[in-house]
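One protein chain is absent from this view; the other protein chains keep their places.
Chain nomenclature is as follows: A, B and C, assigned in order of appearance, with residue numbering initiated at 1 for each chain independently.
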């Protein structure tokens, strides 16, 4: 709308890869306030240059330090590898810049042989350091959990609120056929496997919906209290190896799980079943089902049937995008007419920009990120020790208060 | 994005009802240029006042004339009853304002007993007057056919273009349980029934896709050449009347059809089946299927399964919106997480604003509107006379050239 | 169940091809009475021999005449080419055998250039001859329209009856990618194209449901009164020919339509939209939707989502059957767990056997077959002359009475 009294938010991007492109696209769709993409820094400068030209970014900076010392940057958007998130976020907070961090907020990054209890300790300590630095710097911490913003999840929230009563059970999953990027397949760079990289999404949405319900029903968020989990490395099984050329993406040297499932208990006696896998053919599956006491809501983020297409062979649709991680373009598929929108990316960036411009908390912030960290690393501990893990000692109550 | 070099478009709205609200919402989501809602005029001033307050419109004007003489209005958005479209659009064009007209562009408005041939003549003559006025005034004519912009339809277009080859057949329908508004149920105010009010949408999308295909395959739009149609007044049947309290919306004094189906032939030998009804329970149905020679694409604008919800009784979801024209909120439904987005409203308004700001044709303009008018009133003639109608003498070739 | 008082029906089959196999499979599933496959005759004796061995048929007969003179045959099942149906059925009736005829009952078989009016005349005259011969011979005429028996259609019938009130509109289609068999692609052997070969199914179901409704609401069947239709030969278009190697099945020398659509009016003022095409990729589509005044019912005979499967390439599923007329086994598909059952084949044969054993009319008999013949050849006339065809003079009232 009219620019007369429009507020302006100036963004410095760190990273110029896949996620940075998703965000840049979303910044261009922000409405109601002016977003300026001031500068971008990336490990490979030529990539930053190309990115800047494509998305109208003002200038290239050499590194994070340069972005942080730029006076014309209000918020830093960290689209960097997971193992760099925490240090970068802390540096940004100390420089007085608002921070946007991609999921996962942080984690444990080290040898696979590290005891899971130690992993959990380090991951929580790292999350706390980020949160405390942001508080200390009086800057917003925006946790880029797009499922919170995905239109189907928000519609579910509104329907469940209208229906009243508790959500008795949530069942969620994000799965696909795995990544080609070794960085995400090792503990030292990825901080975990399927549970962390994919499970964070349905878990984040589930924690968000239960927190929202708590505020609605009793004035404070409902929190997770326990987790029982199992993990597996399914592509390491003998029968998989014997099954011939794999259709699933496998990576040499992978040391993380490619399947995980968590049974989460909440402080109101209700439950969630969260699963994540890198061993699913047929395109990404992003689904969440809420079984309420008074209503049921199914969210088909992906796939869904808004568009159904058929090609008699795999070459017919050429370069036209169908859906993430589909092995063949032949046969029937469910092409996404606008995957970004259904996934919540523009809505997420819109919220972050408004949070920064208006001085309020984003819907998805540090409190959610920390709970996700506690549950997932709690799940790793559970799977390793073959027992239920009590989450209560692992949560920060001061953080819960801001969770909306 | 940044407002530095941003272009501005100033909009004057005529009407403050349902459609005006849809548009106002969409104006607020325009990105990349500044839209100013300068003023609004409505038959009932208090409605305009409320509307202006809600949507941040600058001022209230007494009537169309006042809007047209305002120097700070670039484009007039006509959200007025159908029978006023043509006169208002012509006045706007003459005043040098760009014009946005809701569907239908225009039509025949008079006694039901008028011969269909005469209806056809008047409707085309009215459409021509609008188009010529806009040409004369050197203003853009934006025809608000949202299906052209609906993400599923645009995805279908891209998939079909990627696949190559012709669309052999299109099957489309818009239907619901009927309107409560008598204005839409009479020839003198509505200009027709289901075929005009609802059939214009799938027909518009079908004509758009075939025109696009023609440009792609042979450098000029494919045009419709014939139509065979039937219409009926299904709620006037004896068995319907005998079936007890009707669940369908019926209107005293209705004189238009509540069902129509058109079999359209194109100049390349291919076909479309278009249907529209006001006699469909269970929520609006907006569907289009393209049967290509090399691919098939189904567009489920509404319903689709992005969200599936269940309420054990009709009161559970309270005031929360589910889907247009659903008789009960009990049982399973397919609530739309963002009906505007899936229906193409924000994308349509974005295109219109860019067309005006950048001095180019909108995707949906006068050429499409005129073809729609010719096919639908040709269909009325066909149904009345029980014979196929040749559309070729009814089309304007000078208009086709701009159709993209 | 127990064989003590079981009735026995002895069947003679004529033909040993695809349809005969479907029937034979169904005979083996008949319960509650004993079916004996006494003998089979086929043009190619070796085929009959193989068939007999596979399905436990008692003996091979040389030809129809031998089957008809066999004293141990109660009913003759004619799984022969369409153009032989009428003569064979008449011979069977005269020999005092009950008759099962595959769809279409009969039709016009001759040069494509024959005026459609003459086609219509011959088709009706042929149907009448069959019906009158069966009456004369006091034998049952079983018309193998499986859609009447398909569980989804029967469920729709029960739901609509429970709801009460009229069906205002029926929309049905059978389509797929076309046949390889030249016999079905020529007027002289096939008797028509898509409309006859595929359209007979949704039309048959629609006529059945309306007849049933009439008996329910007013004590006598509702009958069709008019048809407006269009046909086309879509694979003969220039753009199709230019689109490279066709994925659709085309046949040299084809002279029938590969798409047809009928708008049917009923004597109660309601309507049906029936379509059929040989130009649809992605597997067969068998769908019927009933829009009632008090309920809506969608029948997804095929495809449906009972099973959803995905193969990353087309070789994965090997020889395992997925669904009729699917071009590729790659990607997502909707394999039918038991296509025969969902299509109504065993239920149809069960009814025919009971009709013969108990001396009652089958659900799908000569009355339905004749109405189907009248509407489809009426549609051919309509499409050729570009005008609505009045069906009333073409129907036999004496036949309607037995339609249930």
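Just so it is clear, contacts are C-beta pairs under 8 Å (C-beta built on N, C-alpha and C of every residue); 3 or more make two chains touch, one makes a residue touch a chain.
Keep in mind that what you see is a predicted model, and the values were worked out from it rather than measured.
Undergrad: Given that one chain is not shown, which residue among C:70, C:297, C:326 or C:395 touches it?
TA: C:297
Undergrad: Would you mind spotting which of A:120, A:261 or A:307 touches the chain that isn't drawn?
TA: Considering all chains, including the one not shown, the answer is A:261.
Undergrad: Which of A:156, A:248, A:372 or A:391 sits in contact with the chain that's absent?
TA: Of these options, the touching residue for the absent chain is A:248.
Undergrad: Just one of A:121, A:135, A:169 or A:396 touches the chain that is missing; which is it?
TA: Considering all chains, including the one not shown, the answer is A:169.
Undergrad: Tell me which of A:53, A:181 or A:236 is the one touching the absent chain.
TA: Spelled out, the listed residue whose C-beta touches the missing chain is A:236.
Undergrad: Pick out which of B:304, B:333 or B:373 touches the chain that's been left out of the picture.
TA: B:333
Undergrad: In the complete complex, the non-displayed chain touches which residues of chain A?
TA: Contact residues on chain A toward the absent chain are 164-166, 168-169, 171, 217-218, 228-230, 232-234, 236-240, 242-244, 246-248, 259, 261, 263, 265, 268-271, 273, 275, 277, 279-282, 291-296, 386-388.
Undergrad: May I ask you to list the residues on chain B that touch the chain which is not drawn?
TA: Touching the missing chain: residues 247, 281-282, 310-314, 327-334.
Undergrad: Using the document's contact rule, name the residues of chain C that touch the chain not shown here.
TA: Within chain C, the residues touching the omitted chain are 1-3, 6, 8, 27-32, 34-37, 56, 151-152, 154-156, 158-159, 161-163, 294-301, 304-312, 316-320, 335-338, 341-342.
Heads up, the rule we're going with is that only the chains that are shown with their structure count from here on.
Undergrad: How many angstrom lie between the CA centroids of chain A and chain C, rounded to a whole number?
TA: Centres of chain A and chain C (C-alpha means) sit 54 Å apart.
Undergrad: For chain A and chain B, let me know how many angstrom lie between their CA-based centres, rounded off.
TA: A distance of 39 Å separates the two centres.
Undergrad: Which chain B residues touch at least two other chains?
TA: 164, 294-296
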